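Before I ask anything, let me first share the structure, which is written out below as structure tokens.
For this view, one protein chain was removed and the others were kept in their places.
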Amino acid sequence: MSAVLVSTTVNGDTVEFACPQDETLLDALRNRVGLTGVKEGCGTGDCGACSITLNGRLVCSCLVLGVEASGNSIETVEGMADGNKLHPLQEKFIEHAALQCGICTPGFLVAAKALLERKPNPTVEEIRYALAGNLCRCTGYDKIVRAVQAAAKEMRKKK
Amino acid sequence: MRFESPATSKEAVALLASEKGHAYILAGGTDLLVRMKMDLIEPDLIVDIKGIPAMQSINASSTGSRIGAAVSGAELGEHNKLKKLWPGVVEATNLIGSDQIQGRCTMVGNLCNASPAADAVPALIAAGAKAVIVGKNKRRTVAVEKIITGPGQTSLARDEVIEAITLPKRAPRSGDAYLRFIPRTEMDIAVVSAGINLTISRGIVTSARVALGAVAATPLLVPGAARAIIGTKLDDGALDKLAAACSRACKPIDDKRGTIEYRTRVAGVLARRAAKIAYQRAGGA
Partner (left out) sequence: MAHDYSYTKQKFKVIGTRPERPDGIDKVTGRAKYGADATAPGQLVGLILRSPHAHAIIKKIDTSKAEKLPGVKAVLTCADLPDLTGGNRDLQNILENCMARGRALYDGHAVAAVAAVDAQTAKKALKLIKVQYKALPHVTDVDEAILPGAPIIHDWVFTRGIDPAPTEPSNISQRTQFGHGDVEAGFAKADVIIEKTWKTEQTHQGYIEPHACLASVGPDGSGELWVTTQGHFTFRNVCSSLLGMDVAKLKVTASEIGGGFGGKTHVWMEPVALALSRKANRPVKVVMSREEVFRASGPTSSTSVDVKIGAKKNGVITAASAELRYQGGAFPGIWAMLGAMTSFACYDLKNVKTVGYDILCNRPKVTAYRAPSAPMAAFGVESTMDMLAAEIGMNPLEFRLKNAAKQGTRASYGPVYGPIGIKPTLNAVKNHPHMRARLGKNQGRGMACGFWFNFGGQTCVDLNVGIDGTVSLTVGTIDVGGSRAAISLIAAEELGIPYEQVKTNVADTASLGYNDMTEGSRGTFSTGMATIFAARNAIEVLRERAAKMWDIPVDAVVWENGEARATGKKHGNLPRLTIKQIAAKAGNTGGPIAGHNEVVADNAGVSFASHICDVEVDPETGATRVIRYTVVQDAGKAIHPDYVEGQFQGGAAQGIGWALNEEYIYGDDGRLQNPGFLDYRIPVCSDLPFIDTEILEIPNPNHPYGVRGVGETSIVPPLAAIGNAISNAVGVRMDHVPMSPPRILKALDDATSS
């Protein structure tokens, strides 16, 4: 079990870590980079709690190897706010009470951000299908969908 | 475990050929990493094919298309030309998992995972797709329906890699479609599925291919179902015969996802619905 050194970019910063070659990027981010905002709900790609973007593409970090991060660019929930200014999605999630326990929230935020960058004015149905890979057991998704709609509106205004 | 990221198909093949232990190919990893997590496999070597240029591109044309093995579902879905030519193939691949899964999963990975319920595969079989295989000493091209030989089993040698999928020349007035049944609206494995590709002339189906998923040990090409609609205007009688032929071809099992009875019955329902969509896409009324 030989670890390898991985050099990558996380939320704009250069990060290096050594990890065993069969370790997932999720475990590497949590345990070696210290980004515990990336959550493990299942480890098999079924819940979306570990959502990140890899070179701009939304993925489950539990289904990526740590070594694959080498030379690539990663964004996590920890990188969403701009300094002390929350991202509109973060603001609207709080304002609309779109979280109860909050364990799924980082994954939802990352997935919703990826959606709105691709589709600034999604329909309710488009929001629901785009977020189908993120499980929430507390809210019944109602307030989450409303928060995403509100953030989309806010973001369109700013453009 | 060793992780390798070769730059050519040849190098990939050489790595696989020289490995004495358990070697696996990594494309999207959406099946491979699950199997590792569940402790079903313990790889000694993982060969990541995403750095191989020949596997990264999509060429789409009415005279024939080629999709690299490392192309993700999301990239496929963003390729408007391919979508226009082969909407059934693209939508089948895009049905695999969530947006997160789409960011990684590949058509070839779906094929090589060799699940009877693989979404991309019935659509590819119906489309007449072929797999371009690179081996140690030779390349060969094989019809997709010849790849899967049983659940989790393929006809590939241990030192062979699928480099790309090719789709044939697209005749005018052709259309394809794929439908699957899942209990939820997303995130499930197909309980039963149907892919249909057809060409029409003056409203009459002149050629067709019908394939079913999750109704046997492998995805099935069902020539009898195609025969049921060729020469018809896809009237209700033809659709009834299509559904019956599909149900007859099913050899499903009872499992946690569905019953024999259910799969057999719904295979016909889906084939009928998919045929209508394909017919409409081909320009039929």
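Should a chain be cited, it is by its letter among A and B, assigned in written order, with residues numbered from 1 in that chain.
In the analysis below, a contact is a pair of C-beta atoms (placed from the backbone, for glycine too) under 8 Å apart; a residue touches a chain by one contact, two chains touch by 3 or more.
Worth saying up front: this structure is predicted, and the values here are computed from it rather than measured.
Listed by label, the shown chains that the missing chain touches in the whole complex are A, B. Against the chain not displayed here, chain B makes contact via residues 37-39, 181, 183-189, 191, 255-259, 261-262, 265-266, 269.
Although one chain is not drawn, its touching partners on chain A can still be listed: residues 1, 20, 27, 30, 35-44, 46-47, 49, 76-78, 80-81, 86, 89-90, 93-97, 99-106, 109, 125, 127-129, 131-146.
Convention: only the chains that are shown with their structure count from here on.
Centroid to centroid, with C-alpha atoms defining each point, chain A and chain B lie 29 Å apart.
Looking at the complex, you find that chain A touches chain B at residues 1, 4, 20-22, 24, 43-46, 48, 51, 54, 57-60, 62-65, 67-68, 111, 114-115, 129-130, 132-134. On chain B, the positions that touch chain A within their shared complex are 1-3, 26, 28-30, 33-34, 36-38, 43, 46, 48, 50, 72, 74, 97-101, 103-104, 185-187.
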